[in-house]
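To keep things clear, I will list the structure first and then write my remarks on it.
Note that one protein chain is taken out, while the other chains of the complex remain in position.
Letters are used for the chains, namely A and B, taken in the order the chains are written, and counting of residues starts over at 1 for each.
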Amino acid sequence: MIPLEYELALAGILFGIGIFGIIYRKNAIIVLMSVEIILNAAIMNLVAFSSYAINPITGDPGGQVFAVLAIAIAAGEVCIGLGIYIVYFRSRKDINLEEATRLR
Amino acid sequence: MFEYALLIVAAPLVAFLLIIIFGRWTRQGGAAIAIAALGTSFIVSVILFAQVLGLGALGAPVSEEVFKYNWIGPIEFGLLIDNVSALMMVLVSFLCLIIGIYSLGYMAEDKSKTRYYAEFVLFTAGMLGTVSANNFLQFLIFWETMGLCSYLLIGFWYEKSEAASAAKKAFMVTRVGDMLLLIGIMAIFASLGTFNIVEIQARGIPAGALMHVIPLLLFAGAVGKSAQFPLHIWLPDAMEGPTTVSALIHAATMVKAGVFLVARSFPLVAASDIASITVICIGGFTAIFAASMALVAFDIKRVLAYSTISQIGYMILGLGAAALLFEAGHASHGFTASMYHLMNHAFFKALLFLAAGSVIHAVGTNDMRVMGGLHSKMKITSIAMLFGALALSGIPPFSGFWSKDAILHEVFVAGEMYGAIFTFIWVAGVITAFLTAFYAFRLWFMTFAGKTRGDIHPHESPRVMTYPLIALAVFALISGMLAVVIGGFGHLVTFGGTVHEGTMELLTEIFTSPLTYITLFAAVAGIGLAYIVYCKQRVSSEIFVSTSVGRGMQKLLQNRYYLDAAYRGFALHVGMGIARAADWFDRNVIDGVVNGSAKLGLLVARGSDAVDRKGVDGAVDGIAYVVTGSSNRARARQTGQIQAYIAAMVMGMFVVALIMLIYLSGGW
Partner (left out) sequence: MEWDLVWFLALAIIEIVGSVAVVLSRKLVHSAFWLAVTLITMSGIYILLKSEFVALIQLLVYAGAVPILFLFGIVLTRRGEEE
């Protein structure tokens, strides 16, 4: 059995890498990918906790159910994000986040 | 000890993947892979069946769950090996193998063979998985796999609009049943907390309304899949697919899955008298109802389709009667008889369909009116089909006789115990036997006897098609007798107590009972009438429609009792009516409320406007001055750089996390 701490540590590291990507990179698509990594880290936490829940054989299926839900939502989110980028790209011919200051 | 049984289901599934990936590069479009997989399934299931029989010492039921694997929480995967599932697996894999071999000839010239074989093996895998599932959820998964494949295969020639719409119809109509089945399975889970079939059979549904509702819901699933009244309308249209597919759907898979479902939920049905009686009534009514429609069909495959519906009706009827008698403490003869009929029907219906396919292959049309006189041109097909027709009509020693007789006998016993209504159903069963014999031989005589009526140039089919026919014809002859020789089918399949009978006792019982002779007489009369009308043509077939009653009947039957039209009308008028009503409600009531509230809002707004101008403006101006000043300072922070915002947000998050950590670890 893998200790739960290891799972959580891995999730934390991934989360950190994702945050770093969001702040450091200027390309919007990479930022969205970093968001995906963060989401994955979160989903991994859900699954890890569900599999270490009180029931020793099956764990607690609730966590897995939410993981599936989160995966579906994440996929939808990517679609919407990329859709916004494409619309934005059409109007600005560029998706560099540094220049995306029109909302100011 | 039956772990290898997994191979039976896995082989076609693996073959499906292989055909999808590599099929197009092999000659024959992956047929070799399909047949190898089906052959593997068949051999393994024969070994399994032999082992089950050996273990059960002929009769004692075996019931063992193998390969149990926990999935999520209470949901598990596993195989349930008992007499019924072992028998079904042998039947399904054998017939699928035979039909697969036959397809080599029948589909030889088709363009998309890869698609055909891939769907074919997936269909087989679905049926094998259905019969071996150890819990209802897994059962439903494979059941729906089969539903999907039936949609794909019926619409195989999707360029034809009839085929596409027939596939859609099959899918939609079975969906009605499947939805109710799903509700039933969920209701079982809600009341027992398990999907496991063995456990459910052992515990039964606790008394109450659910005890009646659940078997009825499960039976609704069977009605949809097995094309029983009132959801039978998809099956005749399903003839638009290739004939091999029709044989597959009718003989071993799909429609038999419904009967199998009733057999699996037998104790639940038996526990509820309402459910048992519903099963009996639906089965008996469907048997005679479908047989009557077969009388006027001119499409060779449609006749067989109606005959399938009618024969499945017999099986359901037998199961229902068995359920009623089982609850009253009798042995489950009817259960045995139904499974027996299922096996025999599988053989002779596959035979009839494949023979019809051979005829269609040779003639190029489905219409019996242009056939005739094919006997001299296609001897093997003709003899094979004759065997099939004799088995279907129930003439001894062909297989259909033994099992049909057993079912009708069981229904008669039920009639003796429960009064007139079952005797009435028994009479309907006998009339059905008469009609069955009549349309079976009407079909045979119209196709093979007399003179050729149309402009057709038939030829015997290639060997790869005739050899399967010969094999099936042999089974149509002996499969009934085999069971008698070993002393009754009850040795192979029973439910509850064992049914032991010797060969001689069984034969004496059958041939001393007057009931046997009544059904036999009905069948022979049907054949005789068909002979007079369609072979000798002493009496023209016009005589049936010479009276106005006859014409009315013919019109009613040809329009399938106007049920299709009724469903269509229902959808058109009631559905549209509800939509119109909703539309009216929306336009008049909801819009009225919305408009009314808008007017009210306007009124309030006017009032507040007056207050606003006078009182509030002054205060606002003052506040605005302050805000402008402070926001000018805040603006310096607002760079519009999203990433700067995010960095700030993350920092904030860390602060919150820090506070929480300190707080949770026991305060400052």
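Rule of thumb we're sticking to: a contact is a pair of C-beta atoms (placed from the backbone, for glycine too) under 8 Å apart; a residue touches a chain by one contact, two chains touch by 3 or more.
Being a predicted model, the structure only gives us computed values, none of them experimental.
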item: Contact set of chain A toward the excluded chain (per top definition); value: 1-2, 6-7, 10, 13-14, 17-18, 20-21, 24-27, 29-30, 32-34, 36-37, 40, 44, 47-48, 50-51, 58-59, 64, 67-68, 71-72, 74-75, 78-79, 82, 85-86, 89, 93-95
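The working rule: only the chains that are shown with their structure count from here on.
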item: Interchain centroid distance [CA atoms averaged], chain A/chain B, Å; value: 43
item: Chain A - residues contacting chain B, complex; value: 19, 22-23, 26, 31, 57-58, 61, 64, 97-98, 100-104
item: List of chain B residues in touch with chain A within their complex; value: 70, 72-73, 638-643, 646-647, 650
